[in-house]
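What follows is one structure encoded as structure tokens, with my remarks underneath.
Here the complex is missing one protein chain, while the rest keep their positions.
What follows is subunit A.
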Amino acid sequence: MTQKQKALSKEEEILLQDFSRNVSTKSNALFYGNAFIVSAIPIWLFWRIHFMDLLTSSPLFLIITCLSTYLVSFAYKKTKFVLKHKVAVKREDAISREISKMIAEDKKMNKKEKDERVLWKKNEVSDYEATTFSIFYNNALFLAVVIGLSFFLLKSFSPSFNYILSVGLSSGLIALLSTGTK
């Protein structure tokens, strides 16, 4: 009875993980780290091309980078959650085939254990692919919108205003787009 309960709770745990919007601490660190790096990259453009002074503009750079880091990591999490389920559906067959191949010689393993392992692997692979694609997709979109805004739409604005609007609006836009369900 106790073992059954344990087995059920393990399966429930995996299912909960699968459907949960919460990310692990490791994923959180990965998201915030990537978001910080990508939010800091536009500072180079504004320093070298728009000739913003690094020292005098450093408080502004810090505030906007922090805001952008939060919004970009928000976008990563939301996008990852949406993608994870799509990836899980796509990879289900391939993963169960892979697991079957791996445990073919292990005759001690029963069907339930095999299903658990497939579920766990499916969660892991879909989490991995969704995370990496979410980071790539949001980074590309963020940088493209920053360049489009700062060098085309907002080029006649003063450099400080240009920076606030282009980075702020880009991170806001990707955060907004990530809340879509499709």
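Following the convention adopted for this analysis, a contact is a pair of C-beta atoms (placed from the backbone, for glycine too) under 8 Å apart; a residue touches a chain by one contact, two chains touch by 3 or more; residues count from 1.
What we mean here is this: contacts and distances are computed from a predicted model.
Mind telling me which option in "Myotubularin", "thioredoxin-disulfide reductase (NADPH)", "Translocon-associated protein subunit beta" or "MTMR7 protein" is what UniProt lists for the chain we can't see?
Spelling it out: the chain absent from the display is recorded in UniProt as "Translocon-associated protein subunit beta".
Give the residue, chosen from A:Val82, A:Ile103, A:Leu143 or A:Leu177, that touches the chain omitted from the document.
Considering the complete complex, A:Leu143 is the one touching the chain left out.
Contacts of subunit A with the missing chain: which residues?
34, 37-38, 41, 44-45, 48-51, 90-91, 93-95, 97-98, 125, 128-129, 132-133, 135-136, 139-140, 143
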